[in-house]
Structures are given as C-alpha cells and as structure tokens.
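Please find one structure pasted underneath; my questions will follow.
Shown here: the complex without one of its protein chains, the others still in place.
Note that the chains are named A and B in the order they appear, and that numbering of residues resets to 1 at the start of each chain.
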Amino acid sequence: MERIPILKMGQLLLVTIQVDMHDQLALTLQEDLTERISLTGAKGVLIDISSLEVVDSFIGRMLANIAGMARVLDAETVVVGMQPAVAITLVELGLSLPGVRTALNVERGMAFLHGAVDHRLGGPADDHRAE
Amino acid sequence: MTAQAATKIPEILERDEAQILTEWIRHQQESAGRRRDLISDRDLERQSREFLHLLREATRGGDLGDSNTGAAFGRVRELLAEVSRSRGLQGFSPSETATFLFSLKPVLFGRIREAYLKDAEGLFAELQRATELLDRLGLYTTEVYQKSREQVIARQQADMLELSTPVVKLWDGVLALPMIGTLDSARTQVVMETLLQRIVETGAEVAILDITGVPTVDTLTAQHLIKTVTAARLMGADCIISGIRPQIAQTIVHLGVNLGDVTTKATLADAFAVALARRGLQVQRAARG
Partner (left out) sequence: MIIERNEELEVRTSTDVARVRQVVRAWSVEVGFSLVDQTKMVTAASELARNTLEHGGGGTATVLLLAEPGRRGVRLVCRDEGPGIADVATALRDGYSTGTGLGLGLGGARRLVNEFAIESQKGAGTTVTITRWK
C-alpha cells in the first residue's frame, strides 16, 4: 500500500506531502504519524506542504487532527510552505486551521521546533535518545 | 423565409466579381473619405479583392443570414478582423473602417437593380438582404476594434495596478506595503496576492500594511484587509496595519468591523519598531570615536 514517507531527524519527524494526496492516503498518514510519534518519542513534527496546491476542508481537518494528536503525545507540530493561492482559498473557505502552527519554510519551521523542543527538554534538540 | 432560397446575390457575385471589384475600388478611390495618407492604393486594392473573393465563397451556400457566427463566413470574419486591427493601428477611426464595407453597397445595389428590373417585390427583398449583410459585417469590424481597445485598456490598468502597489523591504524579514489611493475590491485582491507572493519569495515574517495614503475604508475594504492578514498568518507570517487615520478609526468602529487580534499602529514608524522587536532586534546608538 502506498504511504507517505516519514523521516526521523533527531527528536523531530519530517513529512513532505506530495502534490495531490487522495483522502485514503491522508488518513493513512495520520495513523502512521501518530504511531511514529508514540514509538520514537519524537518531540516535534514538521509537515512540508510547499508542493500542495490544494488544501480543502478534509486536508485542513487532517492537519488540525495531526497537530492535536501530536500535542496529546507531547509533541509540537509545525506546517510549513503554504502556497499563497492555498492561503487565500482557505481564508475564503473559512478554514482557520485552529491549533496548527505554521511557518514560511522548512528553515523557519525547524528553528521554531528546535526552540520549542529545547524548552521542553531543557536542552538542545539534537540530543539523541537511546533507542 | 422562402425568399432566402431565392436570393440572387451569390449568382451576381459569382458572375460579376471582377467588374464589381473594379467599380468598388474606383468608388473608394473617388470618395471624400479616401485616406491616401493612411493606406496605399495597392493595400486598398488587395483588401477589397480579398474581401470580395471571400464574400463570394461564403455566400455560395445561399445562406446570408449567418454572417456573425456561421462557419461559411469564418474566413470573411478573419479577414475583417485583420483589416479592422491593421486599420486601427494605421490610425483609421472605427467608422472609417466600417465604411470600407458600406461603400460596397452602391455598387452591389446597382447590380441587383439590373437583376430585378420588373420585379419590385423581389428588388425590395434583395436590397434588404444585401444591406443587412453588409451592415452586419460593417458592425463586426467595429466590434473587433472595440475589443482590441478594451484589451489595451485592461493591460494598462493591470500595469498601473502593479506599479501602484510596490512591496518594499524595510529590513531583513520585514516587508512594507504602502498603499495609496482608494482601495477597491479588485485592487485589494491584487495587493493581497502580490504581498503574499513577496512574503514567500523573501521569507519575510513581518509585513506592514500602511494605509496612511488611503482616504477612506468601507466595510468591504476592511474585510479584504483582514483576509489578507489572515492569509499571511496561515502561511506563517504576521501583519501589522499602520497609518490608520482618525477618520478611518471612526469608520472601523462605526461599521463594527472586528479587527480581531490584528496589531494596529498609528504610524509606519511605530509599526517598524514593533516589527524589529518581534524579530529580536534592537537599535543602538553607534559608539563615538
């Protein structure tokens, strides 16, 4: 079954969402991410949507769900790279993505996560835990 | 209309094309509206010859009523569009270009009269058909002219729109959008798209929307501004609105517009200070020495 790859980088999990993700794939991603956060004890999740040309209510809910579930598992989520056309459409749709932190690009997103994770652990995020 | 099947115009064009052409060209040369300064004899002859030829082919099917949309008249329309555009560029007024077609009437009518010598009813019907056909084609050239003028104006408006909403980089990661003049729906939309695009391109986390130069703000405009701020925030950037005049502040309150948690500052300077602070920057006096 096709799935979207989740990369681990220290305490962070990185996901790059490709262009057009159908609903089933999105649900699978949600499940996979929750499992990985739990398994790895990751403290931060970065979701790169810079290739996503359409974010509708379903995808919006998915992002909000992921952020919510991650928080429950004590991880911070940041969504990066939203395209202007997508942002404009979301505003028109009335979707505010409550509880979803966003950043302009991967660099900023990482900076935010490192800051947030450091705050939680009281130390640098690159500190690898024993697996 | 059964008379449609009985039109002799295709026959007339078929049989007398050459003579009609000669007469028509002469008629145009001799007319007071002959603009020798704008179009050469040779080009005039060429356009007339091509048109007459295509008209003859188009009317062969016998259906004269379909000149604006029918497939048979496709090439006629193409030629007329080209003539209209080139004449427009040469400096002809749209009326002068349409007259190119209308000037064919007297020549064609003459032929028609010969064909219907004793038949008053037939003559009347045929003249009507002929005049309708040439009127429609003449008006078509005017429409093409209008359309291309509209395109030019639209392009100029787009250019003006772009020029009047510059996005300026004030500092690393801080953009400013000084808006001047009235903000209508179309303009605010362009502004929004331009700003968001620049935010992505420069990776600026703070954008200052300065409306010092905006005299009035109505509900729609206020809503557009708020949408812009919301969209920027969704992308991961923050907006500050500055330069709100007292009158606009009053309007906003009166209209009950909810600015939510959008940061607003009276002046661009104040907004800039906030932007720097947000980026963790401080301005210090340089040490003397």
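Just so we're on the same page, a contact is a pair of C-beta atoms (placed from the backbone, for glycine too) under 8 Å apart; a residue touches a chain by one contact, two chains touch by 3 or more.
It should be emphasised that the depicted structure is a prediction, and the values quoted were computed from it without experimental measurement.
Q: With respect to the chain omitted from the figure, which of A:Gln30, A:Ser50 or A:Ser96 is a touching residue?
A: Reading the full complex, the residue touching the unseen chain is A:Ser96.
Q: Going by the contact rule already stated, which one of A:Ile4, A:Ala85 or A:Ala116 would touch the omitted chain in the full complex?
A: Here the residue in touch with the unshown chain is A:Ala85.
Q: Among B:Glu96, B:Glu193, B:Asp218 or B:Asp270, which one touches the chain that has been omitted from the display?
A: B:Glu193
Q: Which chain A residues touch the hidden chain?
A: 20-25, 53-58, 60-61, 83-86, 88-89, 92-96, 98
Just so we're on the same page, only the chains that are shown with their structure count from here on.
Q: Measure off the straight-line distance from the CA centroid of chain A to the CA centroid of chain B, and report it in whole Å.
A: 45
Q: If you look only at chain A, which of its residues touch chain B in the complex?
A: On the chain A side, the touching residues are 80, 82-84, 87-88, 90-92, 96-97, 102-105, 107-109.
Q: Can you list the chain B residues touching chain A in their complex?
A: Spelled out, the residues of chain B in touch with chain A are 192-193, 196-197, 199-200, 203-205, 227, 230-237.
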